[in-house]
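Right, I'll just put the structure down here and ask away after.
Of the protein chains in this complex, all but one are displayed in their positions.
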Amino acid sequence: MTLVAEPKLEKAEAASLRTERIVELVQRQGALAVLAIVLVVGLVAYDDFRSFDNAGTILVSAAPAALIALGMTFVIITGGIDLSVGSLYVLGGVLAAWASQYGIAAAFAVPLAVCGLFGLVQGLVIAYARLAPFIVTLAGLLGARGLMLALSDEGGTTYLVDPGAFKDFGKGELLGVKYAVYLVAVLFVVGMVTLYRTRFGQSVYAIGGSEDAARLMGVRIRGTQIRVYVLSGLLAGLAGSINAARLGSGVTVLGTGMELDAIAAVVVGGTLLTGGAGTLGGTIAGVLLLQVIQNLINQDGGVSSAWQTVISGTFIALVVVAQTYLAKLRRVASG
Amino acid sequence: MIDLRGRWRPALAVLSASALLLTGCAKSEDDPAAKSTADSSAAAQATKSASAGGSTCDLTKFGGQKVDLKTATIGFSQSEKEANPFRIAETQSIKDEAAKLGIPAANLKVTNADSKFDKQITDVSTLIDQGVQLLVIAPLNSDGWDSVFQKASSKKIPIVTIDRKINAKHCTDYLTFIGSDFAEQGKRAADKMAKALNNTGTVAILLGAPGNNVTTLRTQGFKEQIAKVAPNIKIEFEQTGQFSREEGQKVSEQLLQSKPNINGIYAENDEMALGAITALKGASKKAGDVKIVTIDGTKGAVQGIVDGWISSVIESNPRFGPLAFGTATKFFSGEAIPENIIISDREYDSTNAAADLGLAY
Amino acid sequence: MSASDAPLLEVVGVSKQFPGVRALDDVSFTLRAGEVHALVGENGAGKSTLIKVLTGVYQPDGGDLRHLGKPVTFNGPLDAQAAGISTIYQEVNLVPLMSVARNLFLGREPRNRFGLVDVARMNREAAEILAGYGITSDVRRPLGLMALGAQQMVALARAVMVDARVVVMDEPTSSLEPREVETLFGVIQRLHERGVGIIYVSHRLDELYRICDAVTILRDGKLVHTGLIKDLDRLQLVSHMLGRPMSDVRKAGFTSFGGEHSAAGGKPVLRCADLNSRHKLTGISFEVLPGEVVGLGGLLGAGRSETIKAVAGALPLDSGTVEVDGTTLRRPNPVAALKAGIAVQPEDRKAEGLALGLSIRENIALAVLPRLSTAGVVSERKIDKIVETFISRLRIKASGPHQRVGDLSGGNQQKVLLARLLATGPKVLLLDEPTRGIDVGAKAEVQALIDELAAEGLGVVLVSSDAEELVEGSDRVVVLRDGAVAGELRGDEVTTEHLMNVIATAAS
Partner (left out) sequence: MTAPSLAKSRGFDAATVRRLLPVYGVYVALAVLVLFNIAWTDNFLAWNNLRIQLVQVTPVVIVALGMALVIGTEGIDLSVGSVMALGAALIPLYLGYGMIPAIALAVVGGVFVGLVNGGLVAFVGLQPIVATLAMLVAGRGIALVVSNGKYKDIRDKDFLAIGTDAFLGVPYTVWIAAVLAVVVGFVVRRTVFGRRLLAVGDNRAAAQLAGVPVKRVLITVYVIAAVLAAIAGVIQVSRIGSADASRIGLLIELSAITAVVVGGTPLTGGKVRVLGTVAGAFLMQLLTATMIANNLKDSTAQMVQAVIILVAVYTARERRTR
């Protein structure tokens, strides 16, 4: 024990601490490391990959997925899961396109309000009825998609974005990069500050780490849970909104499987599905990684769609296996 | 870390053995239908209305540069997995025609969006980044292409959309649409249905995937025409079969129980119709008891006419290759290209099904 | 602190009802400033419920709660914390994945002028505070990587960090070792001087008499006695708790061990030779004769539990052999160890011992299923027989064999676990803290059972943090330090003094 043994073990402990740090760094930034490798491979192998335009394409394509993964990271750190985001994403897009006739403010506000409300209901059910998030948000997935179909006349009506500020937002660029990318970047910074530097963020980690302990330490469990699902709903709605601005219409055929992509990105980014640990930096790396891999497959052009799915699945498994292995190594190193 | 000694050897053995088995020594049923597909010129698309009063577009108006297709980079974005006959035939036709024109395989870049619209947008953006000089797109959805147009028009890349139309400004956003008129297909199906039922009866619609323009238009056309030509035909049932055989069968099974008085089924694609046939067989119905009209013209469906289960099939011809490349060649050589190139779709019924089976895909 | 006479905290006639149980029945309790107030009773007496009422986790069904003389209602732990009531729980209730500093400051992080958590300041302050408790490890590391005792210290530091007026300690010493206990008592002394009121729950009578001023005894949800502890001797206290006449208690003594076992000699039933596991064990060797109880002594973290796990095949070994009845285990894993006749009762009965959601029956039969089945199909009849045998033999109190184990009291849970071990017909029993967290009555029964089993010829390895239990229960004690054997006590040497001596000299 520390009191007794500290002085003697100091040297050995310092060494093992160092190993632990390195392993921890690799584990936390594993997705980033793989991303770097994949980028280098891409840069060397494919001429077209190197272009500025291609980087822009990757970033702008990753923007909605990144927003959804941002909310998902919060949810997963609390030990929950949100399967409704794909449906909320489509719903948000349809609502934004419809609301764009009332101006840019409405085009952002309406999806945020509706999807936020959806998240609120899910959060309330999870926090108060204490049903498993998996099931609640699975029902949310169906409910939000049903609502979207109802709004769009069973998918028959596609609302077009009105020409105006909202459409311009979708088209607008600053220094050759779309506005949406800046928005996502800003939100990630805000997200990081929230997660690491606010009491709410601390509660998110505490609940995921040990709900019982958090309760006894005075953390407001229900409040925090409700807030993360609202947050996730809001971000999914916003993702739908910026996507609608980009596509110029409220496309109804989107979003199937989006929730699984988001979960995969978050997990690849080193966030534990059991909750209590995870970083937003990892999530960004995870989102970009999946996007870049897709891009490289396209660059190659010779991979059939069947093999593409095999590659993606295997890749997810490999990254996660590597992370689990590193986590074990870390535990061993820390003795 | 992974301990695979001793007791786990059998598991490992099974793993490797099964991997071996799954890959090698396959032996499928003999396939009588595997005769060479009649890729005769008879099966190719024919233009129905090339300049039906619409505006036209030529190279100067579009503002692009002349490109020699033989040396150009061409991008083709497919929307769905090539798992059903329509998509298989479509992609194959594009590839075959490119090869025929002597375009090197490396210059034809093909992407597949796997039914994900987001992915298709990204795919096309990537194709543009790769410097393609002509884009052929089979769009998953008619709306939502703003960002692609923005990018493509700044580089003056002509876009040819096939099979589904894109709602956009002709000659600025895209060059031309080649494909069928879906509402018209619905109307023709309605005519056939009216004829098969002698203008009276109860009909069910197996809808396509919801939120899809094809579904919307084929439904709209069918309903309008039925109301016009056969007001005594009642449409009592509309449920989605997701364009899939499995769902089509499931929904039809339910339908036959809850509405046993149904005389006709309008399936919005062949797959669902084939599912419906299985359901009819399961409910001990005989061929012809329920009239089926469907759209697409796959081999299976045309065979269905021969076997008596299907009344008629309206074709939706997927062989876009020759027409797409032909149009592009004309365009780059300075000719004016119409906004819509509507192909004339065949139709199959008991009079021609047996003879024209080879034309089906 | 004002000289106001109003007690810090007062409950008057509080009742709390759970489905089927009246956990608290008209209980009154008063805590004054600067008082260390012992709260004792057997498991199920209502201590935990009372604590949860005081800390706002539960709301009472009837009765009043007064804080500094004024009636209050606590709707949650936050309300109680706001009123200056802090709690340290028996099982460390912190978040293992979060850093030490973040755990320490959770919910009251220092903030900078933007309202954001000031991480640098938080880490600095955390290091300073913990240094006062003798903890010098990096506060940025996850708490879960620290030793259990150190975690308990963090919990203590957290509880008294704020200007707590009342600190509730629920068996705080159960996972501490002697030195840490001293640190804890030092802290209690300081709090006492500052006028903080302390509610102290413990099963260890020595501690109560050393540090407490007053005592309140609960039994079956009712108040039995309250008053100054110096007016009550140990026997009176125990008899109040048990509700038994004093003479019975006197006869039984403090532990129920009978003393020496007649280890007739013969070949050792268990022989461990040179067990090595990186960072954990170095060259551990010892043997156990049939009918002998061998104690494993040493400080927490000295490798006692690790040794037990290693013998049971649950800790991967780098080298070393485990031999049962002369046969060496080829590949040490729990299945093989069990087959060879080693039965292990892990330290944490809830986390590693029992399947709490399953019935008593399932739990008892779990380890011997293959024996009770033919061709993979279990025989209900055989299970019933074996389960009935053990329920009556170990006097497990339950509504029936199908009751969920999670609904049993700690003592009965422990008995179910022992029943599972015995059902395997073991040659060696490894018992890691067999009496921790169970009430006095059950403790006595378990201790008597250990004696009985040894008498039947089993070899027993006993780990206990309770020095008296270890010394009285064992024939020999092997003392560990830093994962290695530091010494062995035999015959007359097996006394608390000798044990302390070896540990002390070993630790220097």
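Labels for the chains are A, B and C, by order of writing; each one numbers its residues from 1.
Convention: a residue touches a chain if its C-beta (ideal position, glycine included) is under 8 Å from a C-beta of that chain, and two chains touch if they have at least 3 such contacts.
Not measured: the values here are computed from a predicted model.
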{"item": "Interface partners of the hidden chain - shown chains only, full complex considered", "value": "A, B, C"}
{"item": "Absent-chain contact - pick from B:Thr278, B:Thr329 or B:Asn352", "value": "B:Thr278"}
{"item": "Residue, one of C:Lys47, C:Arg179 or C:Arg420, that touches the chain absent here", "value": "C:Arg420"}
{"item": "Residue of C:Val12, C:Ala314, C:Ala484 or C:Met500 in touch with the missing chain, whole complex considered", "value": "C:Ala314"}
{"item": "Residue among C:Leu31, C:Ala367, C:Val463 or C:Leu499 touching the omitted chain", "value": "C:Ala367"}
{"item": "Chain not shown, touching residues in chain A", "value": "81, 125, 129-132, 134-136, 138-143, 145-150, 154, 260, 263-264, 267, 272-274, 304-314, 316-317, 320-321, 324-325, 328"}
{"item": "Chain C residues that touch the omitted chain in the full complex", "value": "18-20, 312, 314, 334-335, 337-339, 344, 346, 351-358, 362, 365-367, 369-370, 373, 376-378, 380, 407, 420, 424"}
{"item": "In chain B, positions touching the absent partner", "value": "1-4, 7, 11, 14-15, 18-19, 21-22, 26-30, 33, 81-84, 88, 210, 236-240, 244-246, 249-251, 253-260, 274-275, 278, 281-283, 300"}
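Just so we're on the same page, only the chains that are shown with their structure count from here on.
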{"item": "Overall pattern in which the protein chains touch one another (line/ring/star/complete/other)", "value": "line"}
{"item": "Closest chain to the centre of mass proxy, which here is the mean CA position", "value": "A"}
{"item": "Chain A and chain C: spacing of chain centres that average the CA atoms, whole Å", "value": "42"}
{"item": "Inter-centroid spacing, chain B versus chain A (mean Cα positions, whole Å)", "value": "34"}
{"item": "Distance between the centres, which are taken as Cα means, of chain C and chain B, whole angstrom", "value": "70"}
{"item": "Of chain C, residues touching chain A in the complex", "value": "57, 76-78, 81, 87, 89, 93-98, 102, 106-107, 109, 115-117, 119, 134-138, 141, 145-147, 149-150, 158, 177, 179-180, 183, 278-280, 299-301, 482, 507"}
{"item": "Interface residues, chain A side, partner chain B - complex", "value": "48, 51, 53-54, 57, 60-61, 64-65, 149, 152, 154-156, 158, 160-161, 167, 170-171, 243, 246-258, 291, 294-295, 298-299, 301, 304-306, 308-309, 325, 328"}
{"item": "Residue ranges of chain B touching chain A (in the complex, touch as defined)", "value": "1, 81-82, 109-112, 114-119, 121-123, 125-131, 140-147, 150, 167, 209-213, 215-216, 219"}
